[in-house]
Structure formats: C-alpha cells, structure tokens
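Step one of this worksheet: look at the structure below.
All protein chains but one are shown at their positions in the complex.
After this line comes chain A, so read on.
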C-alpha cells in the first residue's frame, strides 16, 4: 500500500474539489428532489386524471430504469439534441446546458422526485381523513390544510424512509464520474491514471464515503428526533431501497 501521493497538493486539491462537489450535488438534488416529490404525490392523489396518470408514468419509468442509463440519456441524449436547437448557443442558458453538474443534478432531482414521491404519497394516504376534515371545519383553506396539517403529518409518518432515501442519494453520486463531473470517484480516477496505483485511491475514497455516510446518518437522526411530534423509534441504521 502506497499512500505517498496524499502529500501532493495537486491531488489534495482534486480530492477536496471532488468532496465539495459531492456534497453540493447532494444538497441541490435533495432540496429539488423533495420539492418535486411533494408535487408528484399531490398530482397522483388530487390531480386531474391526465396529470395523475402522467405522475404515475413518470414514477414507473424512473423507478424501472437504471440511474446510469438516465444520466447518459439526459447528458448525451438530450444534451446532443439541445445542441442542435438553433440559436441556443447564443442564449444565456448555453453555459448551463454544457455543464455536467446541471445534468447530474437534473437526473438526481428526477430520481428523488420519483422514489420519494411514492413514499410521500403513501404517507399522505395514511393521514386520517378526520384530521383534514377537522382542519376544514376550523376554517382553514385547502392550501392551509395542505401545508399546516396534511404535509407535516405525512412527513412524520415517513421521515425515517425519507432520510433513508437521502443516504441512497449520497451513494448514487459517484455515478456522475461517468459524465466527467469532478466528484470523489473522478478525483480518484485521475489520481489512479497518473500514479498507476490501482487500489489505494479507491480505498481512500471508500473510507471517505463510509465516514460521510455515518456522519449523514447521525445528522439525519438528529433531524428525526427534533421533528415536531416524532417519537424516537429503534431502526436499522442503513436503509434498503
């Protein structure tokens, strides 16, 4: 085992950039994805027929195909098609549309939207009807019932599953190394190519991922314990999809 390359400032910079990008992608995808998930759940439960059907189809397709295929589809497939759109190279969006980070985040947001959307839909269906009717009886508007009663109660019911989805999201991030985005795995791959070391860089980032997973699990546990009305429950510390 040769870890002498760790003292090289260039490699340190790569690894740091990879780590920051990984966390940044995680944050953007988690926030965007959860917002989309609520929209998907609402569309399936209360949307007009075509919208509900669309949300169902979206969920089925995203959950039924590999994330890697989706990533390639958006980055290479949709990305190439967009290149052909006349005038797009002069538009303000062009730098964004060439950025692998944009496509990585887009793919992950859609993925979280589909997986977490199903979780939130199930939880929203489990909230007793009487509670929502009570809200209406107290004179809350439909929107107020949604964001003061229905959503908070649903999130209480599915919070452990949702935090599990976030761990799964973290573990999906290395996929973006295949579209040349500088994440931890991409940093390790560069170091491997330059130092001809097969295992050491991979083992190092495996360790970093292990530590990040543990820290994130503990942080999310804190969120769960402090969520209003949550009773602490014993559960396994790593989720299954």
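Note that a residue touches a chain if its C-beta (ideal position, glycine included) is under 8 Å from a C-beta of that chain, and two chains touch if they have at least 3 such contacts; residues count from 1.
Keep this in mind: contacts and distances are computed from a predicted model.
Only one of "SufD family Fe-S cluster assembly protein", "Succinate dehydrogenase iron-sulfur subunit", "Tryptophan synthase beta chain" or "Amino acid ABC transporter membrane protein 1, PAAT family" fits the UniProt record of the hidden chain, and that name is "Amino acid ABC transporter membrane protein 1, PAAT family".
The missing chain, though absent from the display, is touched by one residue of A:9, A:48 or A:64; that residue is A:64.
Touching the chain that is not shown, out of A:3, A:199 or A:227: A:199 (per the contact rule at the top).
Summarising the interface, chain A meets the missing chain with residues 60-61, 63-70, 72-73, 76-81, 170-175, 177-178, 185, 198-199, 202-203, 205-206, 209-210, 213-214, 236, 238, 240-241.
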